[in-house]
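Below is a slice of the complex: some chains, not all, each in place.
Think of it as A and B in the order they're written, each chain with its own count starting at 1.
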């Protein structure tokens, strides 16, 4: 039997049946980073509502994107998110911005993909807004950090 | 003056005026990777239309996602793509799948974000389809590799 639950016994993709799963609280936390030139990071840091708020816009893009996850990822179930939070941290040693997204729902399946998609879109938005001065920025380490709830229980990245 | 073209002189975000730019052929190439357990990679490799075609589905997700880029990235211009190609390469040494996306248009602005968004969505889709067996997969090195066309000319990642 395939270990990939998104395929049925004959190898065909399907949207997995979650109808018999209980509606429980589900939480997911994902993270990722974007590395850039020091000058680019300094420009972003100096930004605010007067000079150009890159991170504020990336945060909105992440929240809006999280709501579209099931449109983007073919076999994702549509899930009514009950909370989305986005935190950016600046790492001067690595010339990086780290993005941490927490998603929650009360539903029949998890919200890991919503957290991961929101993280990706936040980082892509930072890239978009700074690409005129730094095309070589690199997005890395997008991964699930933690999940809670559901039949498979809690999980934390090692 | 801000080096961030997505903000006007007073620091407010805007969709940059490209109305006076010529319609020229624009090409962008982006890449990225997802690292996983050897067993996960083996399962994906053994997949096909009979057993579950993870990469075929990720490719479709990437192409469909590229068309939604301007909905996801707030200050992106809507662009009618004329070509999208997605290539996956397997790296057994690193237990990784690499994704390479080429996007093209004949338009007034570049298609870098379309290539980067498609790459991200391809890798997220692989994560989604395999997460039941490997939650710790990590997406990395999403970056622009090359762009051609437009006023700023050609560019290649170093």
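Just so we're on the same page, contacts are C-beta pairs under 8 Å (C-beta built on N, C-alpha and C of every residue); 3 or more make two chains touch, one makes a residue touch a chain.
This one's a predicted model, so the numbers in the text were calculated from it and none came from an experiment.
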2 chains shown - copies of the sequence in the complete complex: 6
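The rule is short, and it goes like this: only the chains that are shown with their structure count from here on.
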Geometric centre distance via CA averages, chain B-chain A, whole Å: 15
Chain A - residues contacting chain B, complex: 2-7, 10-13, 32, 43, 47-54, 57, 60-61, 64-65, 68, 71-76, 112-113, 116-117, 120-121, 123-125, 127-133, 135-144, 147, 155, 157-158
